[in-house]
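Here's a structure for you.
Removed from the display is one protein chain of the complex; every other protein chain stays in position.
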Amino acid sequence: MVAIKQQFEVPAKLKTWSLALTAIGALAIIIGFVHWGLSPDQHQKDIFWGTVMYNSIFFMLITNASMFFICATTLAMGGWQTAFRRVPEAISTVVPIFGLIAFSVLIYITWGMGSSTHIYQWLNKAQLEKDGNAEVLKKLGFLNPYFFFIWTTLAIGLWSLLGYRMRKLSREADEASLKGEEPGRSFILRNTISAAVFIVWFALTVGSTIPWLWMMSIDANWYSTMYSWYTFASSFVSGMSLIALWVIYLKNKGYLEYTNEEHLHDLGKFMFAFSIFWTYLWFSQYMLIWYGNIPEETVYFKHRVQGPYKGIFFLNIIINFVCPILILMKRSAKRNYTLVTFMAVLIIFGHWIDFYQMVMGSIRKESASLSWLDFGTAAFFVGMMIYIVANSLSKKPLVPKYHPFLKESLIYNT
Amino acid sequence: MSKKKFVVAAFDDEDVLFPAVKKVRTSGYKIHDVYTPFAVHGLDHALGLRETSLHTAGFIYGITGTTTALSCISWILTADWPMNFGGKPHFALPAWIPITFELTVLFAAVGMVLTFCYLCQLAPFVKKHHFHARATDDLFVMVIECTAKTNVDDLMGFLSSTGALEVNVQVAEPEWWLGTYDKEQQLIKGSHVEVA
Partner (left out) sequence: MHLKYESPLREPLVYGTKDYHQVTEDIVRPIEAKPSKLWYIGFFISVSLLMFGVYAVYRDVTYGIGQWNLNKTIGWGWDITNFVWWVGIGHAGTLISAILLLFRQGWRTGVNRAAEAMTIFAVMCAGQFPIWHMGRVWMAFFVMPYPNSRGPLWPNFNSPLLWDVFAISTYFTVSLLFWYSGLLPDLATVRDRAKTKLRKKLYGIASFGWIGSTKHWQRHESLSLVLAGLSTPLVLSVHTIVSFDFATSVIPGWHTTIFPPYFVAGAVFSGFAMVQTLMVIVRKVFGLGDYITMGHIEAMNKVIVLTGSIVGVAYLTELFMGWYSQNKYEGYTFWYSRANPFSPYGWSYWGMMTCNVLSPQIFWFRKLRRNLYVTFFMSVIVNIGMWFERFVIIVTSLYRDYLPSSWSVYYHPTVWEIGFYLGTFGLFFTCFFLFAKYFPVIAIAEIKYVLKTTGESFKDKMDVQEVLETEEFAHKYVH
């Protein structure tokens, strides 16, 4: 009988590196702010704020995907993920913090810059009237700073709150009092209820309204009913990759003794399957707009496929579809720590690029250039994410020892 | 094909079967096959069978389907009979993806099933010697091929000691032949022509 390493100790090196990454990122953001953000040219300002915006949204959504994963597997009565479920829990602790950042950025754009920004043209009513943009003027019942503020607050607030509730419930699985059938049953039931509430709210926000409000409304005239589900698929597959990365990191450091390549295999399957799912949604949206060929709709793809974003547009498909399908198809690949690590990094990068073109492709139509500001901002969020997740991991035992499904997870076989 | 002599041992519990398989193999006997009513997880490894590469075949069939669809459609719509459909370019790739996908799946699935049937010699009217009628019901039937050196009595005793429910000797044709199951199976002697 071997005791397991339950307490994660944050290696000093990880702390230093994550803080250094955050600092470099912060420096990049500050220089970017001075360079673009203080520029008298509004377009330059928009580029700066757009960059910070898509990064904060992206990193918040992919960390929130961890909580979605926990809730979805809880509702499906899944047992296999129990051995490592503390990892997605720790990742989801980032949501309130990144949520606050995203919230500040979004509110600054809608309230601080207000009608002067061109990111959201719907903020400038006078200009819309001048342009005779009757369509957008009629949408102002939905696209207005007040509703934006309320809905954004509610969305981020409830994701954080409901996520917190799930994590708090999970603490019970560390106590021996959960042993036995009755406490276990009640524990699962309470988990199921909390998870259901989260999922419902998730469907009403990430699955529908939030991507319309935050991102699709940048092209205020354009619309696509698929947009939110597409955004969800993009963030979910990156979220799964992020979980895989942390699981592998902890395995490498000698933790998570109960997690093995069987679990990795299933994480790999999720990465593989949802990469294909993302492609499916991508294709459906693109093909239908291409086929219908209505100018109001093709306007979104015009400069992305034929203009300056051409390279990024096709890179997006190569990274997010061709690579996963070719590399992760084989069973042995999904069980190989190095390959899964490589693919996870690639997928997260790929969907980051996707978010870049979704947001910046609409703000900065004239040219596409992934600059040091994009990478710097990403570094800021990545560094911070590493720091916070590592910290959260060290706060709780790594294995929920009395979780009713833990033993199923241990003998899990794919 | 010629008939061979086999010692047949039937077990009623896979928890008994596994140690028995291990013992029989370490004792140097050659297990011809084990017949089970369902897929017993891990039994193939216990028997030392190599992994099947059926899925690799499936991948190749799939790729064939992709290539067939893409090359045929692109040749037809760009070279053989180019037509203007709704102002789209002749090389209208997005519109070809659905059929390409379907043919990929179709080729892979049909190819794999045919390969599976070929490898396992499964087809209508195929008949094989059945060592135990309950092997498709509730017994796990281990069949050991006898060589000239095999001491049948020893082996039978040994198998009984491993927990076999039933042990017997059968001389049988190990290959398949054409026939139907309403005719009597011949177990002991003669050629593989069925007797009515």
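Chains: A and B, in written order; residue numbering restarts at 1 for each.
In this text, a residue touches a chain if its C-beta (ideal position, glycine included) is under 8 Å from a C-beta of that chain, and two chains touch if they have at least 3 such contacts.
This is a predicted model, so every value here is computed, not measured.
Colleague: So which of the visible chains would the left-out chain be touching?
Modeller: A, B
Colleague: Which of these, B:40, B:60 or B:169, touches the one chain of the complex that we don't see?
Modeller: B:40
Colleague: Considering the whole complex, which of B:27, B:71 or B:121 touches the chain not shown?
Modeller: Here the residue in touch with the unshown chain is B:121.
Colleague: Please pick, from A:16, A:284 or A:369, the residue that touches the omitted chain in the full complex.
Modeller: In the full complex, the listed residue that touches the missing chain is A:284.
Colleague: Which subunit B residues touch the hidden chain?
Modeller: For subunit B, the residues touching the absent chain are 12, 14-15, 18, 33-44, 46-47, 49, 51-52, 54-55, 58, 62, 72-73, 76-77, 80-81, 83, 85-86, 88, 92, 95-96, 98-99, 101-103, 105-106, 108-110, 112-113, 116-117, 119-128, 130-131, 133-138, 176, 180-182.
Colleague: In the whole complex, what residues of subunit A lie against the chain that is missing from view?
Modeller: Subunit A touches the missing chain through residues 1-4, 75-80, 134-136, 138-139, 142, 181, 184-185, 188, 196, 200, 203-204, 207-208, 212, 223-229, 257-258, 269, 273, 276, 280-281, 284-285, 287-289, 291-292, 294, 296, 399, 401-402, 404-408, 410-411, 413.
One rule holds for everything that comes next: only the chains that are shown with their structure count from here on.
Colleague: Subunit A to subunit B: how many Å between their CA centres?
Modeller: Whole-Å distance between the two chain centres: 45.
Colleague: Using the touch rule from the top, collect the residues of subunit A that touch subunit B in their complex.
Modeller: 283, 286-287, 290-291, 293, 329, 413
Colleague: What residues on subunit B touch subunit A, complex-wise?
Modeller: 41, 59, 86-88, 94-95, 97
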